[in-house]
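All protein chains but one are shown in place.
For chain A:
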């Protein structure tokens, strides 16, 4: 917690401020204001139009907003309000290379450059003067408001527009122009506020769902609407939200805050942008309160903050019913240089952010040194070369070569947000499908409470022990029984406990054996996870040995217990099993503080290994049995809670079917999803044919179709529909099998049988070569197993499926009724 800076006495209280600024505006109405309404570049923000020729010498560094305001009142000259970080320009250069740039943008760029150089100069001056450093804060109380990192705020956009300072906290009713305490309802179209009692007819309470005011309704119908005129003398006050949405304000996300050497407070902002200002413009599916987060940053003085606003992700937004007027929705990130959109990942990657910040700092420093050179072109070149965002330069920036991070991934993004992602009118079946996805994991796996407790107890015991000697847990079970998911769920709950301080912190490393290129690579991965350094696996083995066996911890802070989760453990078995031995040996060392959790499918993996390994691994085991049908039913219905899409027997049928075969939860979910898809497909078909909607629930028949598709081998259908000669061929195979009792036959013998069959039933024998080709085709589909074609007459043949299947498939074939005799 930082010291709370006191407001300087110089600063006037709010209402006074208002008066002052408004008087400014009145006295000098001709003040040039950078107020281009729509596609303004951020770069021109807060600048007044500069005229290079008449520009006075750069003003003294760092003036407060108050001063600058005074300054503008006396001389209407351009004053850089905030030292801009130069990164946006390089972005702009990059953007210029990929997309045509409009001339006015070029204009702004030029003037920006001028300002930048000044700023750079200023910064340099400052560096020379003050040896003191910036002080960074997490939380700052400024101008009566408390701001902390991660907050969202409105920022002034115009230098001296009087209206910016009037800030009605409460919105007025569109009808009666009074704020009042009565409940107001917001129109989803124009965002206007209405008192419930002012409506015609008046509403008793806020209705569910979307509500559109009658003005918007009328506009939609194409009528001319006259909005109620405010009573004379009263000017309608615009709220900050309205100003922001009409691009008179900025909104920003506070990334960091600091106090400059001269005592002014600054923050680093990440800008938000309204849909109108993106390259794609407002898209029809954009909500009124929707914003985009950009990847553009700037350092702004805290003076220009107006107050808080609240930007939320869609989930929180839908929950936030009445949190005030300044709530916004932000789902996407907008890349200002590629003009593309990307969803904001749920789990924001802190590492990435840190990295970005770092690169930005580098930027600033290099800028300062560069700015001394007078040559403009040189200056520009330097920048492009330094910029990673520019188009790729040769081999060093190959996207798939990982040097800390992948390059160029920011290029990927949708040019426009596709409309279908915003379809809110999802059917019940659609919702069910989304819930049944394997990707959407429940918070905690149902029906695995006992196992969860056991794992929790194991880890807690091991971590709190401090010693954790020889702690190793082997988890086994058939695929799809929730092994990995359970362990991860346990780790999540433990994480919360660590955060609340109940148990000691530990580090957690997760490795999948099947995702390693070779078993030895596991050392490298572990070492990288623990320290962040990338070394060869031999070196990593050496270092890990040192750490775990000899107890030489290279850093004290790394001395926390380490939990190693190895999925698909059986893949680490090498010929001399040294990898497994090493990994399982470390926990037995006194100072290792290593806990190993191994997951594999086979129950008897420890027994299959060398005794010295099984003695280290096989002590503590946990078995995840296949789910039975009640459990599967619970898993499915817990996901489908609140969604009316499935008939109850359908779920039971699916779970019974899967429990009988494998007890694989993934399979059960997939069957249900497939059944939902089939039902959806069926419904669409019936809708396109005639408008009578069929059953809208997923029934047993759909599940049965899905089960059939999933479990039934398609060979019978293929046999039924294959050519005449293939059928004769197969019948001859079966006939031969019955005659000789041997599964295997040779082509020569089979050809004889076929020719017998053909002649006695009045079919033309096609010749050996044709028959041979038919046989090879069947072999290709694996209906029969056959040797390679070069063996010709000697080729051995065998049915790949039980002869009963062939009999079943061919018994009533219409074109060859005589086949039944031989089956």
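Convention: contacts are C-beta pairs under 8 Å (C-beta built on N, C-alpha and C of every residue); 3 or more make two chains touch, one makes a residue touch a chain; residues count from 1.
The working rule: contacts and distances are computed from a predicted model.
Participant: Have a look at "Geranylgeranyl transferase type-2 subunit alpha", "Origin of replication complex subunit 4", "EF-hand domain-containing protein" or "Phosphatidylinositol 4-kinase beta" and point out the UniProt protein name belonging to the hidden chain.
Facilitator: "Origin of replication complex subunit 4"
Participant: Decide which residue listed in A:497, A:780 or A:804 touches the omitted chain of the complex.
Facilitator: Answer from the full complex: A:780 touches the omitted chain.
Participant: Just to verify: which one of A:238, A:433 or A:639 makes contact with the chain not shown?
Facilitator: A:433
Participant: Which one touches the absent chain: A:184, A:751, A:786 or A:819?
Facilitator: A:751
Participant: Would you indicate which residue among A:459, A:571 or A:698 is in contact with the undisplayed chain?
Facilitator: Touches the omitted chain: A:571.
Participant: In the whole complex, not just what's shown, which of A:318, A:550 or A:721 touches the removed chain?
Facilitator: Hidden-chain contact among the options goes to A:721.
Participant: What does the interface between chain A and the hidden chain look like in terms of residue numbers?
Facilitator: Counting over the whole complex, chain A touches the hidden chain at residues 340-346, 392, 394-395, 397-402, 406-409, 411-415, 417-418, 420-421, 430, 433-434, 437-441, 478-480, 512, 514-517, 521, 568, 571, 601, 662, 664, 666-667, 670, 673-674, 677, 680-681, 685, 688, 709-710, 713-715, 717-718, 721-725, 748, 751, 755, 766-770, 773-774, 777, 780-783, 790-794, 800.
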